[in-house]
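Selected chains only, in their assembly positions.
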């Protein structure tokens, strides 16, 4: 998976056989999904390609969907079983499934068995980087679902899994961007001149000072990647410029939050509402 | 300053001369402030001691206050000038004043000169760990104040400086504590069973799972320290347990925020309002 990414252009132009080799494994043991969308090329974006693939699967009768779901491996503790696809191996390795304590292993094995017995297919979760707490919480909740509800939810997980696999193979279109908009709700106006930065892991990938509308401008324009970003605002400098209402320092001397760029082809607009003692943030539009 | 901290009990019991040696330097070149409060001992808390010292200063006539303010050093760029008190040296060293570029040095020197000319005393800021952006923002704003307003603000800075100095000398009373309260505003109820942790710098200092009221319980009870804490909530595990409304992952897979414990004798109660696409946090009561 760590190979160089294909470009969308290359993917759109290649012979069908190469196309199947390139994106067939995105659906577990079901490259007929890729085959079904090959004639629809060219795709303008990964979002469009992924949407077309999901539409193929979503239009299948229930029995066929269940058959497909049965092709997935269990999320089993301990050593990886033989016969996993390359994608599944890599995904399971990104978790702590290999290093659970004995008690947790026992609970997970029991839950897996109960799940298969109830629904007739293994528990499927978009597991990349998931904590064991997340895995157990999900399987325990879903054990209580009806068969139909679980089939719907399993397909949603497949949607997530196939999206992440696709991003590991093909470069997204260069349409993504991040922008922040900081409001000072004490003054009921923009927070002007506030220094900030955007981080990706341990790297500072963008710096900015908010403009006279409180905006960061377009950051990482066309360079967005799947993963976890963090913005940090130097609110201490901002409040030094505007004055604080009390002698003790702000409760929030620097404000920062991680957010996930799930779709690097999208615009992530992030408003932040700021006071010395609180903040609000959300994904805007 | 890195010596072992005195206990409040010891401070309350010691002879006046030792008391003056212990806390006199908390007000810059003005141990008459400590002398004035020595007879009020015992103090039940650092908060009470600091409040008493501030009350002494705040009751002085303006001319005397200005005289006191004049005893402070400038926040000058480059090498530390001779004759600084030990506290002032340490505080200025905690900043980047020693390593500014030439242009910033020039701007700061000019601003300092303008400030002294206008107000008759140097620019005073509780400067520990302050960025140069914060320092410049503060001096530029305050250059526009009236003399009276600036005298008030300078005293507020002295209040902050003396508090931090006191915390470097005497242990706080063991009354401080942190608690989180997480609300799920989608379900209009507590976020139950959410795993979380509290960090201080690179150390995880407490772990918890929210109870059936969404509360973390009392964390670091009586062990709070001055400085920057960070809470982190494993919202991915929580939403795995409750179910997400959409197939793509939460915008906020893990929520975390730094906050300042300015007064380690207080209770820091921190509500968090959570949805898959937003959060709100503030210092509650």
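So that you can tell them apart, the chains are marked A and B in the order they are listed, and the count of residues begins at 1 in each.
We take it that contacts are C-beta pairs under 8 Å (C-beta built on N, C-alpha and C of every residue); 3 or more make two chains touch, one makes a residue touch a chain.
Computed from a prediction, not measured in an experiment: that's the story for all the values here.
Q: Beyond the 2 copies placed here, what is the full number of copies in the complex?
A: 4
Going forward, only the chains that are shown with their structure count from here on.
Q: Could you please state the distance in Å, as a whole number, between where the Cα atoms of chain A are centred and where those of chain B are centred?
A: 36
Q: If you look only at chain B, which of its residues touch chain A in the complex?
A: Interface residues on chain B, with respect to chain A: 126, 130-131, 133-135, 137-138, 140-141, 156-157, 159-160, 163, 193, 195, 228, 234, 236-238, 240-243, 247-260, 262-263, 277-283.
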